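One chain of protein is taken out of this complex; the other chains stay put.
So, subunit A:
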């Protein structure tokens, strides 16, 4: 467990910066520091929290914000499924703890270390996960404390910081040219629906659904060609 806790520290430092920025945003939206601490500890999904709070800031619509945040988290179905060998010897309670504290960083590190050394397993995952959730909760809380004492940061470009974060997330999710057409359609439909005056939450759903439909067509066409 100690091995994982130490190995994750460089990645935890990066997450702390990101977490502090999220705390600032959440405080500006109106979350108290303890609300941010509560959210970070029981949700523990950085990009989902950022997306949900950013959407909530614009509309205060819980359903749309939660949908956007939760949809971004779907990748965890695959991430957790890939841990089945690592978690196999644990009790159900420990499995539930392990999957809650699993994030992108400690999952990727555990898998990479396990590829080099098959002895790396659940204790490494749990040790690194405990550090990550602790760092995430503390850094977001500190950001919220700082954010509640500062003036409106929107004028200094804080809102744009999260547009930039979404752009960076998209880069991380890019899987190659097959994404291009669905992403263009998704982008264009969302812009169109917002321009028509619909709430952003609906525009995002419409954009994603149209992108999925086009992605399905592209995949079907590929199969026919093959």
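In the analysis below, a residue touches a chain if its C-beta (ideal position, glycine included) is under 8 Å from a C-beta of that chain, and two chains touch if they have at least 3 such contacts; residues count from 1.
Note that contacts and distances are computed from a predicted model.
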One chain of this complex is not shown here; going by its UniProt record, which of these names is it: "Hydrogenase maturation factor HypA", "ABC transporter permease subunit", "Aerobic carbon monoxide dehydrogenase (Quinone), large chain" or "Putative membrane protein"? "Putative membrane protein"
Looking at the full complex, which residue from A:1, A:43, A:111 or A:138 touches the chain that isn't shown here? A:43
Contact residue for the chain not shown (choose from A:1, A:80, A:111 or A:138): A:80
Residue-wise, where is subunit A in contact with the chain that is not depicted? 14, 17-18, 21, 30-32, 35, 38-39, 42-45, 48-49, 51-56, 60, 62-63, 65-66, 68-82, 84, 87, 95-96, 99-100, 102, 156-158, 160-175, 179, 182-183, 186-191, 194-195, 200, 203-205, 207-208, 211-212, 215-216, 219
